[in-house]
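I have placed the structure first, in the form of C-alpha cells, so that the comments after it can refer back to it.
Shown here: the complex without one of its protein chains, the others still in place.
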Amino acid sequence: MIWEVFRQEKPGDYHRHVGNVHAPDRDMAKLFAQIQHARRMQTNSLWVVPQEEVGEVDTEDAAFGGRTDKAYRWAMTYNDIDSSFAQEVEDSEAEQREAARKRREQLESEGQR
Amino acid sequence: MDIETVKERAGPRQFGPNDDMPEEYRKAATRMIQFHANSEVMGGYLDKEFTRHAPSLDRKLANTAKVQDEIGHAQLLYRAAETLGVKTRDEMLDELQNGEGKFLNCFHYPVDSWYEAPMIDFFVDGGAMRRQATLKSTSWTPYAHAMDKVCFEEGFHVKHGESILRELMRGSKATQERTQETFEEWWPRILQFFGPTNDQSTHNDFAMDVGLKTVTNDELRNSFLNMYVPKAEKYGLEIPESPRIFERDDGTMAVRESDLDWDEFWTIAKNDSDGSHEQIGSRARRQEAVAWVRDSLDNWEGSAAGTPQAAD
Partner (left out) sequence: MNGDADGVTDAPAAASPRPRRPRPRPAGRAGGELLFRLADDEFVHAERLTEWQIYAPTLESDLALANIAQDEFGHARLWYDLLQELGYTEEECIWRRDPDDWTHATLVELAFADDGWGDAVVRTYLYDTAERLRLEALVDTSYAPLADRVGKALAEEDYHRDHAVSWLERLASDDDARARLQAAVDDLFPHALSLFAPGAHEDDIRANGFRRASLADMRAEWLDTVVPTLEGYGLVVPEPDDVERPAARGRDRTHTDDWGDLQAAFTATHREVDFDRPARLRGEEA
C-alpha cells in the first residue's frame, strides 16, 4: 500500500507534500516516513495519508479559474486606486500580482490566452 | 500545558492542534475565531444585496466574486476554529442560526442601497483588513494560516470598495449628497467596529496575554482613522462633527468614545437590536428552507455510495 507523506519543517508552517512510502499500515507508514523523508531535512511533523484516499483533479480535467476574463477580481485591475496608504492592501496587491503572473504564464504555455 | 506556560511561550504561530492547550485558551480562541467566521457569513447578507444593485455588469461581476471570497473565508475560519476541538462547524452554524452566535456590529444593520456598498466594502472591509493583517501573527497556527489566504484576497475588496466610493463621489450632486448621508449614518458604526477601549473589553487582556491578539482595539481604530479619514476627505466626504475626532500629542487620530452610542453597541452585542433580529431571522429562515438538502447529502454520505472509494 502506498502512503503519501506531508512534511512540516517548523511549527506554524504548512505541511507540504514531499513524497510517499510503501507500507502495510498507518503505523509502519509513520515509521518508514520518518527515515525516508525526515532523516535529513528539518522536520517538526509528518502526515501520512493512504494514496487511494487522495482524490485528484488536474488540468486535463478542469479549467481552473475559468477561461473568460476575470480581471475584476484582481487588485491590480484597480490601478487608478492608490494602495500605498495601507501596508496590508499593498502587500495583498503584490501577492495578487505574482499569483496572476504565474497563472498567466501557465495559460500562455497551454496556448489558451 | 498550563496557562502560565502558554503565556510564557505566546508568540506568532506558536501553538497548533498537536499541542495540549488548556481549556481556557481553547475556549477563548474558539470564541474569537467563531466570531470572525460568523462575521464573514453575516457580512454576506449585506454584500449580496449589492450584486443586485450594481450599476454596471463589471461591478456586478466584481461584487459576486467578492462575496465568494467572503464565504470562502468563512469556510477557512470555521475549520480553523474546529481544530481547537471545542465545537464542530455544524454546532457553530447552528448557534449562528438560533441567535447564540455573535458577529460584527456593522453586520447587524440591513442595507438596501448601492450607496451603502462603499461603506461596507471600503470602510468596514478596510478596517477588517487592518485587523486581519495583525492576526497573521496570532498564536493559534491554523488561524494564522487562514489569515494568510484571507489577506491575499482582501486587497481586491478594499480597492473595489474605494473604486465604488470614488465613482459615487464623482457622480451628480444628488448622488454625492446621498453618499454623504449614507456615510454619516454608517460612520459611528464603523468606529464602533473596533469595539470599546481596552479596559471595557472582557476578553481583550487574556487574548493579548496568550498571543491570540497582538494589537489592541484602540491601536487598530487609531491607525484606521489615520489611514481612512484622509481617504474619505480626498473623495469629498465630510467627517461628521460627532463623534469627535481629535489629534493626540503624537499626531495620531483618536475618537471621543463618549460620543458613541454604547447602549446600541451592547444591545447589538447581545444580538438584540431590531437589525439583529432581522439579519439573524433571515439567516435562520434561509438555512431552514434548505435543511432538506443537507439532510439529503447526509443520507448520501451515510450510504454505501458516499464512501471515499465509491466517489470515484
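To keep things simple, chains are lettered A and B as they appear, and every chain counts its residues starting from 1.
As a working rule, a residue touches a chain if its C-beta (ideal position, glycine included) is under 8 Å from a C-beta of that chain, and two chains touch if they have at least 3 such contacts.
None of these values were measured; they are calculated from a predicted model.
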item	value
Chain not shown: contacting residue from B:Leu168, B:Ile190, B:Val210 or B:Leu237	B:Leu168
Contacts of chain B with the absent chain, listed as residue ranges	41, 44-45, 47-48, 51-62, 64-65, 67-68, 71-72, 74-75, 78, 113-114, 160, 163, 166-168, 170-172, 175, 234, 285-287, 289-297, 299-300, 303, 305
Hidden partner chain, residues of chain A it touches	62-63, 66-74, 76-82, 97, 100-101, 104, 112
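Following the convention adopted for this analysis, only the chains that are shown with their structure count from here on.
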item	value
Euclidean distance of C-alpha centroids - chain A vs chain B, Å	26
Contact set on chain A toward chain B in their complex	11-12, 14, 45, 52-53, 55, 70, 72-75, 78, 80-81, 83, 85-93, 95-96, 99
Chain A-touching residues of chain B, taken from the complex the two chains share	12-14, 16, 18, 58, 61-62, 65-66, 69, 126, 129-130, 132-133, 141, 144-145, 151-156, 158-160, 162-163, 166, 227, 230-231, 308-309, 311-312
